[in-house]
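For this view, one protein chain was removed and the others were kept in their places.
Right, chain A next:
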Amino acid sequence: MTQNEQNGQGRGNESAAPSLIRNIVRTTAILLIIIFFVVPIIRLVLMSFIGDDGFTSEFYREMFSQDRTYEVLKNTLIVVVGSTVIAAFLGVLFAWLLAYTDVRFKNTIQLFVFLPFIIPSYITSLAWVEFFGPSGTLNSFMSMLGLEQVAWDLYSMSGLVFVMGISHFPLVYLFTVNVFRRIPREMELAGRSSGAGTLTAFRKIVLPMALPGIVGGAFIAFLGGLDNFGIPAFLGTPADIPVLSTYIYQQIIGFGTSTFNTAAVMSVVLGIIALAGMGIQWLFLRRSKRLETTTMDYTPRHHLGKKRLMVESVIWLFFIVTGIFPLLSMASTSFLSAYGLDYSLETLTFKNYSYIFTSSSTVESLTNSVKLASVTTIIGILIGTMIAYYRVRKADTTIKLIEGTITVPYALPGTVLALAMIFTWMEPIPGWNPGIYGSALIMYIAYITRFLVLQVRSAITAFQQLDTNIEEASRISGTNGWPKWRKIMVPLITPGVLSGALLVFLSALTELTVSALLYSSTTKTIGVTILSFQQSGYTLYATAFSSMIVLLIVAAYCLLFIVQAILNRKVNH
């Protein structure tokens, strides 16, 4: 009965004292959220308006009077829209194939779909250059066969658009595949028995029902495109194709007179576009809610028959060309003694790896990233799980506002967040510089605010899968305290919380955008180090370091699957 769920919490029989504590906790939580999540945004907006002589709109006027601004906006638009179209097409196609057809090895295919999602986009860029680029493996192979060279200069608009599209299609897939599965097959069958052919039924029945999910996923890809810094930094900057995220970065790094103000103006523009995108996406997802009640149907609806083998071959060819070969090319480059050499016994070497493992700068960046990622993950688990629990069980206005607020730093492009962090923590109170900016502390703050929502989301899912009755059974058996958590709740939410934690850990470990703006000489991260190797021409080190990171990521996921399998073995029979 739904009305029973609305009122979760009875008023306690304890009187004044505990409710005072509760109020203090609530107020502190709201204050912390405001300080860490709201103030930075306000400071950023203020920065775009306040110059040496006080409040002014001069920076906006100046920015919109420059041709360069329009060029950046145009580039951004092309890259983001183009990559979104590619991501939406691939995402919907794979979602349809995996949800409705009888292709085999669906679990393996799904793993490969997620590959571009779990590998940082700057590593994907690097790998694509090593495979498709003019001196890449594909070309060497073609010339070996005596075929025409098919060099594709990835340092171009088309390179940007394709790599970004490939990197973001898993997002669209994720949003769409369960929407497809939730559409009852009878809907389509009813259409067919009313005389519609397969195509008509898809066009007139399935597609309109799935549209909110598809559009929601496409907007996520759109936001991802705005946010992405790695791909334009690796592929766009060398070819002088600035987009908003890299242009803001260059402004900050360039240290002109009013650069902070100009960067703030551009960040506000970028932030507004992103938040508008998020708003539209939210509207679409609200509309798709009505499908959520129906259960997911995993059995195939379309049997491909003789075409199945062909479809499967195309799928695997796609993965090989876009995923496996580029990564292998990157890995093999990392063993070359000098860039551009052909592969032979004499040219192969481990010296790139020995440099990575011994050079103080790489080892330091590795430790930095591991420390940052670990702390972010642990704090995320503690705070994120708590927020998620109140969000699921109490669902009052305060907690909904908190949830919305902590989503903002993740939805905002990383450059915007980093800039907001600089403005806030350089001088938290005007005139007082505690030295947070420039130290590791600002990076911890930035990482936690950015990634907290990932942990909250996965914990929310974990709690939602727990029937309220499971918890009520514990209360009626006499405990609502520590034993309830230790014996019942924790064991049941652990698998879900762990997968969120791994996502947070890996996102933080390979983070580039925020750290690129916040790092100092002692707080370089993995992403920053790979970027600087690439930018200063040490491609071999970049490929070796990247290959190692990919191995680490794959190993971490294998570990997660094993742990989850052990945890779930008991529960699911």
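Going forward, a residue touches a chain if its C-beta (ideal position, glycine included) is under 8 Å from a C-beta of that chain, and two chains touch if they have at least 3 such contacts; residues count from 1.
Here is the rule we use: contacts and distances are computed from a predicted model.
Only one of "ATP-binding cassette domain-containing protein", "Protein-export membrane protein SecF", "ABC transporter domain-containing protein" or "Fe-S cluster assembly ATPase SufC" fits the UniProt record of the hidden chain, and that name is "ATP-binding cassette domain-containing protein". Looking at A:Gly197, A:Gly254, A:Gly279 or A:Pro491, the residue that reaches the missing chain in the full complex is A:Pro491.
Across A:Val81, A:Leu341, A:Ile470 or A:Ile566, the residue that sits in touch with the chain not pictured is A:Ile470. Checked against the full complex, the candidates A:Thr407, A:Thr479 or A:Ser532 give a single residue touching the omitted chain, namely A:Thr479.
For chain A, the list of residues touching the undisplayed chain reads 1, 3-4, 6-7, 10-13, 15, 467, 469-470, 472-480, 483, 487-488, 491-492, 570-573.
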